[in-house]
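The complex is shown incomplete by one protein chain, all other protein chains being positioned as in the whole.
And now, subunit A:
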Amino acid sequence: MNSSVVNTARLLGAGLRALLVLTLVTGVIYPLVVTGIAQGLFPGRANGSEIRADGKVVGSSLIGQQGYSLDYFQPRPANGLGENSVNTQYKLILSGATNLSADNQELVKSVEEAKARVLKDNSTPDHKVKPSQVPADAVTSSGSGLDPDISPAYADLQVHRVAERNGLTVAQVRKLVYDHTEGRTLGFIGEPRVNVLELNIALRALVAKG
């Protein structure tokens, strides 16, 4: 009895020492070394790929933003994005998806409403958008709620509206979208996409140039 208690205690002691030593290696040395290399070689990327416009940081090229007026290209819906609810001293963004199922009536409704809004917003007097032209990414929320991209089809669909509202020609805006369309990596990895923040920064610069 006594010896088994002693043995168990000895074993737990060995376990604790193993944990502490491995914590030192994998929980202290490893992350610090990786951070050192990362900050030395890729400081911009390691710190969030910040993007500047007019000398000010206006976000990250990787993180989507909400709240663009209709003068600008619109991102995907982000109904899954939340707000910090635990630590009230912060207003952290909480990433996430809606998690609504494919047969959820609420999701059906929000998709239909988003589609109606896309049609209404993007139809101009001399350009009517058809429902069949609206791509899926324009009416669905992403997994992170922070999707920085839209499909080239959704960007193209917004060209007439953006041109009209900014006093630009459709050709000018279409070229802008074309220049900011990123194809598949190596021709086959991922999907073609347009980074909304970068596109809107370029749009603002184009408008300012007149």
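The rule we apply is simple: contacts are C-beta pairs under 8 Å (C-beta built on N, C-alpha and C of every residue); 3 or more make two chains touch, one makes a residue touch a chain; residues count from 1.
Methods note: contacts and distances are computed from a predicted model.
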item: Chain not displayed: protein name in its UniProt record ("Sulfatase", "Branched-chain amino acid ABC transporter permease", "Potassium-transporting ATPase potassium-binding subunit" or "Calcineurin-like phosphoesterase domain-containing protein"); value: "Potassium-transporting ATPase potassium-binding subunit"
item: Contact set of subunit A toward the excluded chain (per top definition); value: 8, 11-23, 25-28, 30-31, 33-35, 37-39, 41-42, 45-50, 53, 56-60, 62-65, 67-69, 76, 80, 82, 84-87, 89-105, 107-108, 111-112, 115, 134-137, 139-151, 184-185, 187-191, 193, 197, 200-201
